[in-house]
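Note that one protein chain is taken out, while the other chains of the complex remain in position.
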Amino acid sequence: MILILKKGVTQKGIKEICDKIEELGFTPHVSQGEENTIIGVIGENAIAKKEIFESFFVVGSITPISKPYKLVSREFKKEDTVVKVRNLEIGGKKIVVIAGPCSVESKGGLLEIAKIVKESGAVMLRGGAFKPRTSPYSFQGLGKKGLEYLAEARKITGLPIVTEVRDTSQMEMVSRYSDVIQIGARNMQNFDLLKEAGRSKKPVLLKRGMSARIEEFLMSAEYVLSQGNYNVILCERGIRTFEDSTRFTLDLSSVPLIKKLSHLPIIVDPSHATGKRELILPMSKAAIAAGADGLMIEVHPKPEEALSDGFQSLLPKDFQRLMKEIRGIVKTFKRSI
Amino acid sequence: MILILKKGVTQKGIKEICDKIEELGFTPHVSQGEENTIIGVIGENAIAKKEIFESFFVVGSITPISKPYKLVSREFKKEDTVVKVRNLEIGGKKIVVIAGPCSVESKGGLLEIAKIVKESGAVMLRGGAFKPRTSPYSFQGLGKKGLEYLAEARKITGLPIVTEVRDTSQMEMVSRYSDVIQIGARNMQNFDLLKEAGRSKKPVLLKRGMSARIEEFLMSAEYVLSQGNYNVILCERGIRTFEDSTRFTLDLSSVPLIKKLSHLPIIVDPSHATGKRELILPMSKAAIAAGADGLMIEVHPKPEEALSDGFQSLLPKDFQRLMKEIRGIVKTFKRSI
Amino acid sequence: MILILKKGVTQKGIKEICDKIEELGFTPHVSQGEENTIIGVIGENAIAKKEIFESFFVVGSITPISKPYKLVSREFKKEDTVVKVRNLEIGGKKIVVIAGPCSVESKGGLLEIAKIVKESGAVMLRGGAFKPRTSPYSFQGLGKKGLEYLAEARKITGLPIVTEVRDTSQMEMVSRYSDVIQIGARNMQNFDLLKEAGRSKKPVLLKRGMSARIEEFLMSAEYVLSQGNYNVILCERGIRTFEDSTRFTLDLSSVPLIKKLSHLPIIVDPSHATGKRELILPMSKAAIAAGADGLMIEVHPKPEEALSDGFQSLLPKDFQRLMKEIRGIVKTFKRSI
Partner (left out) sequence: MILILKKGVTQKGIKEICDKIEELGFTPHVSQGEENTIIGVIGENAIAKKEIFESFFVVGSITPISKPYKLVSREFKKEDTVVKVRNLEIGGKKIVVIAGPCSVESKGGLLEIAKIVKESGAVMLRGGAFKPRTSPYSFQGLGKKGLEYLAEARKITGLPIVTEVRDTSQMEMVSRYSDVIQIGARNMQNFDLLKEAGRSKKPVLLKRGMSARIEEFLMSAEYVLSQGNYNVILCERGIRTFEDSTRFTLDLSSVPLIKKLSHLPIIVDPSHATGKRELILPMSKAAIAAGADGLMIEVHPKPEEALSDGFQSLLPKDFQRLMKEIRGIVKTFKRSI
C-alpha cells in the first residue's frame, strides 16, 4: 500500500506517520520525489488498515500495490531510478558500458585491460575476484588479492569497479573495495546474500538467475530494497532453454517489460548470454534498441589464455569496434554515451 | 560436398557434370553466382567420390560441407540470398515490413486493414485463411473465401500477400492465390508439407517451431531447398521456455547466428513472440538492430473483437507510430525501408 | 455442456434431443455408458441455452464442462475408456506392450523382430513406414512397401500393428493396412491430420508433442474425438528441456495427471524419451508404477546397423529381460499382462 502525502508536508509530518506505521506493525519506506512524497507501507494485509491512514491529515491519497513486489514496482515509484556510482549515473540518458575480464588473473593483466577498456570508452571496470565455478578444481579467483588489484586499477584509470560477492562472509570485504556489488546469476535466490547486500550502503548489480521468471527476478531485487538499499541495477544475462547453439538464450523482451513493471535501471550482458564472441556486437546493439541502460562486456587481450570464459571474451580491437558502433547508434535511440 | 567450377564454364559443361553426379547416385544443385558457378553434390558420403570429381576438367576445387544442412549453409553460398516477391526484395538492403490481421475475418475488415497498413508503409499483407487453432471449437479460418479476400486486397492495394498453408491438400489452392506460402511454427517439422512447398514455385516463409533448435530450423529449410525451391524466408517467432510473462521467448540471438550459418534472409515476428502489444515496438527495433531483414506485425482496427490473437495486435495508430520509429532507425543500421 | 439423460430413455428419445441440439447450432456427442446415457452439447456458449434443454422430459440433469477440452474430459465421461484393437484392450486391467523397430527396413528384418517381440510377450507390433526425419537426406521410410511388410508380419504373428501417418494424403492407405494409426510428436498440432484421423474409423495413438503442455495434448486429442472417433490412446514420450543427458525429459507426472483429467488410456514410450538403452528398463517400471496402461518399446536385433534411432533400441535379449521384469511387477500394481 502506498500513501501519497499532501504537498508541503514537513519532515516532522513524515516522521509522525512513519512512527504510526511502525506502531501498527508495518515497515515504512519513504520516497521523496520532485513532485510528491510517498510512503510505502510494507507488510501483510496493510490495506486492511486503510481507514486509519486515511484519517491522517498529511495523507493525500492511498493506493494498493497490485504486484507481489512493492518497492521495486512502477506503482510505487513512477520516475526511473538513476543509480549513482561515483560520478557515474546508471539509468539516466547515458548508456553505460561496463567492461573487463571475466576473472582478475594478475595485476599486470588487469591493469592492461583496464587501460584498454577505458581508452575505448568503458566507464566502469568489471572483474571477478571470487568466481563461482561449476568445478571445485577450476580456478576460483584470487580473492582478496583480486580486490586489491581492482582497487589499483581504479586508482590508475579512475574507473569505478564492480565485482561479485559470492557469500555473506565476503560482503564486508568486497564492499570495502568495490564501488558496486555484483550478485551473480547462481545467487539470485540466495536470500541471505540479498538481504546482506540490502544492508550494505553500496549499489548492487543483480544478475537474473538462469531459470528465473521476471517476477522472481523483481522479487529478488525487492529483497535488497526491503532492507533500505534502493540502488539496484538489474542485469539480463540469458536464461536456460533447450537451444544449445548459444550458451543461454538472451531474453531481450525482459528489458522493455521490466522497464514497464519497475523503475530500476536494467543493463544487458551479451557475453555470458550468448557465449559466442561473434554475437556480442549485434546483441549489444539489439539490447540498446530494446531500451537497455547499459552493457556489460567481457574483454581479454588473450582470450585463449583466459582462466575462465575465454571463448566469449572480446579482443581489445573488437571491443574498440563495438564501442565505436555503439557510439554510432545511441543518438538514434535518444541516448548518449 | 561442393564443386567450385572453373571460370568460364559453359552450360554444356555444367550439364555434363550434373549428369555424372546423378549417374553416381547423388543429386546436383547448381548455384550460378556472379563470380562462381558451384554445384552441391547432395547424398550420403558424397565426399568418398571426391577423386572422381577432381578428375573433371571443369572442376576448380572441391570442399566438403561440414554442417548437416547443405544448400542452406553459408559454405554452399557465400552471398546473401535475396528472395523476390513481385517487385519486392527480401534479404536485400531494404527492411521489409509485412503486416495485417492474424486471421482474415471478413472482406470489409481485411480491405480496411490492408489500406491502413499500406498507407503506413507495409509492403506485404499477411492474413490467415487456414488457421491452426489449439481448440477444434475455435474459429478455424475462412478457407478459400479468405484466400479470395486476400487476392482482392492485393488487387486494390497492390500489396503482395502471404498466408499460411496447414496441409499438403491445401498447397495447390494456396499457391494459386498467395504470393508467399507461409509454413507455421506448428508445422515446421511437417516434412511432407515442407517437401510440397519445395516443389511449388512460390517463395516460402518458414516460421521457427516453438521448440526447434536453430540447426533443426535450418534442416527444415533444407527440406524446401532440397526440392529445388531456393526462395525461403526464415522467421524467428519465439521459443517456448519457462518464462510466462511473455507468450514465447523471442530468441533474437538466432538472427545474427543464422546470418552467419546461412545465406537465407530472416525476419522477426514480435507479435506472436511476445504476445503483448506494448513489447512489439521495442522488440521490432531490437530485431532490426540484431540484423533482421524484416518484420511481421499483426494489426487489427478493433483488437478486442478479433477472432484470434487480438491482445497482441497493434491498433492502426500504433502501427503507424511503429513504422515511423522504424523509419527513423534503419539508416543507423545501413538499411533503408 | 453435458446432458445426463434419465434412465430408460429410448433410442427415439435420444434422437429427438440430438436433432434439437443440431437445430440450435450445436453438435451432439452421445455416450451410452452402463449406467447412464449422456450427451455432450459442443459449441460456443452452449450453456446459455441451458433452460431450453432443462425443459426436455428425458433430460435428468445438466452440467457445464469447465475445461477447454470437452469429450476428452473426465467430466464428460467418468469411466476409463478401453480402446479395442482386434482382440486387444488398451486401458483395461492389462498392461499392453507394443514393440518393434523404429523403422521398417526390410521384410526379413521386420519378420525376425516381429517373432522375437511376440515370443517375449509383446501384444502389438510397431514400425515406421513413413518416418519423420530431421534431415531430407536421411532414410525416410519404405512407404507403401513398409506397410505391406507390416501386414505380412501381422499375418504371420497375429500381432495387430501400429504405424505412423505423417500427412493427410497417406491416411487412406495407412488406415487400410494398420490396426492403429499413430500420429507422431512433430504432428501433434497438425490439426488437419488430427481431423482426418478423427474421420477414420481406426483407433489413434497420439504422441505428445515435444513442447506440448498437457492441456494442449488433450486439446489435440479433442480434435480426434470431435470428429466422432473416440478411440484415442495417448502416449507420453518426453518433452524438450535444457537437460541434455537424456534425449528428452520423460514427464511421468503427466500419467497420473492425465488419468485424473481424462478418461483416455495413456501409454509411455521410454525409448524415444530417454534415447538411452540402459534407461529403458527402469523407466518402463516407473511408467507402470505411475499408472500407465502400456509401453511402447523399440527393439532391433542389430541396433548398430539400424537406419534410425539404433542407439536407443533394445536388443532382443534385453527386451526379453524387460518383459520378464515387467511381468514380475504388474501384479503389485493390480494389473496383469
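Order as written gives the chain letters A, B and C; numbering starts at 1 within each chain.
Here, a residue touches a chain if its C-beta (ideal position, glycine included) is under 8 Å from a C-beta of that chain, and two chains touch if they have at least 3 such contacts.
Note that the structure is predicted; figures quoted are calculated from it, not measured.
The chain omitted from view is touched by exactly one of A:Glu16, A:Glu152 or A:Glu216, namely A:Glu216. Although one chain is not drawn, the whole complex shows that of C:Ala290, C:Met323 or C:Ile337 it is C:Ala290 that touches it. Listed residues A:Gly13, A:Gly43, A:Gly60 or A:Gly310: the one in touch with the omitted chain is A:Gly43.
Considering the complete assembly, chain B touches the hidden chain via residues 240-242, 244. Take chain A: the residues that touch the chain left off the picture are 42-44, 68-70, 132-137, 140, 166-170, 186-187, 189-193, 195, 209-211, 216, 219, 222-223, 226, 240. In the full complex, chain C makes contact with the omitted chain through residues 211, 213-215, 239, 241-246, 249-257, 260, 273-274, 276, 278-279, 282-283, 285-291, 328-329, 332-333.
Quick note on the criterion: only the chains that are shown with their structure count from here on.
Farthest chain from chain B, judged by C-alpha centroids: A. A separation of 38 Å divides the Cα centre of chain A from that of chain B. Centre-to-centre separation of chain B and chain C, using mean CA positions: 34 Å. Averaged Cα coordinates give chain A a centre that lies 50 Å from the centre of chain C.
Among the residues of chain A, those in touch with two or more other chains are 241-242, 244.
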